[in-house]
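Part of the complex only, each chain left as placed.
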Amino acid sequence: MYKPDKERARLLWITLQDVWASLYGSKFPTAAAINGHAPAGGCLLATSCEYRVMLPKFSIGLNEPMLGIVQPIFCMFNFVNVLPRRLAERSLNQGKIFNTEEALQIGLVDDVANSKEEALTKCAEFIGSFDKINPSARSQSKLQFRAADLQQFEKERGKDLETFVSFINSPKMQEELGVYLENLGKKAAK
Amino acid sequence: MYKPDKERARLLWITLQDVWASLYGSKFPTAAAINGHAPAGGCLLATSCEYRVMLPKFSIGLNEPMLGIVQPIFCMFNFVNVLPRRLAERSLNQGKIFNTEEALQIGLVDDVANSKEEALTKCAEFIGSFDKINPSARSQSKLQFRAADLQQFEKERGKDLETFVSFINSPKMQEELGVYLENLGKKAAK
């Protein structure tokens, strides 16, 4: 996002939109094993799923406003679907990052596992909870639940893209991103 | 629903739709005393009400997907109105059945009573909590809260009916229902 090729930045965002729509609207059961830090995109993918299990001592959240990026509308859909509304709005506005314990306590993740293997086992168990459920009835139930969000997204995805493109092309934002990256570099060098 | 007369099956579903719309949209205070197992229709009626009290050692849930039936849209409205969204979607997708304790813990029922009499007393107390409330202001408050659901239902009830009718007339579904009923019979014979 820093000094990007304009067409590539546009394509990045369209791809992100497509990934979200495919994952959030997938007719298959979906589960996320989170075995690393999951800010922004990582949190978005995880909260698009129906179930989340996370390893200790990692962090998760939608921190876009920290970087000056407006929370895309699909971030809002994910958080409203997972958290109580009061927490959803506040976390989005604050760009808040939670550690594993906090995430479990507020329901941002459903369970904690002590290893990647245990996390994958728990995900498989969640997927397995649908073994005796008719797959067509299951997927229609899920898509009915998410239909309003997916419809609103389709209506607003053009506007969402232009918001991102105009952000990415703003000199002020590029300057702020530069400072942010420089600080990251200094941190890494310590 | 097994090998039904087609017109009768259609009438059954229209009647169910009407019952839901009347109960969910009733201007009167509504409370459910649950003194038996409440899968599917029983749970639907109970969650259409404003308050639920349940006797121990019974079960409740919307298990339609178990039988291959798509969760009707009004099932979704009821669960979103009663449960946190995360639990609402997952329970609908899983066709999950809860016992009394679990139902109380997640808020699917508001209280537990040890006898039918005690359950009815608690329901009467809930209804009595409106004694000093202006009935017209009360019912307008309730209907305002449920208006969006009722409007969406009216828009989609035709589609919902066709989904059910096409399900009920599918040879595959009839076969699965046959197996399900046969197994129920074997269980009962034991």
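When the chains are written out, they are named A and B in that same order, and each has its own residue count from 1.
Note that contacts are C-beta pairs under 8 Å (C-beta built on N, C-alpha and C of every residue); 3 or more make two chains touch, one makes a residue touch a chain.
Nothing here was measured: the structure is a model prediction, and the numbers come from that model.
Student: Could you tell me how many identical protein chains the full complex contains, when just 2 are shown?
Tutor: 3
By definition in this document, only the chains that are shown with their structure count from here on.
Student: Given the complex with subunit A, which residues does subunit B contribute to the contact?
Tutor: Within the complex, subunit B touches subunit A at residues 64-71, 73, 76, 84-86, 88-90, 92-95, 176.
Student: Could you pull out which subunit A residues touch subunit B in their complex?
Tutor: Checking each residue of subunit A against subunit B gives 29, 50-51, 80-84, 107, 129-130, 132-134, 136-138, 140-142, 144-146.
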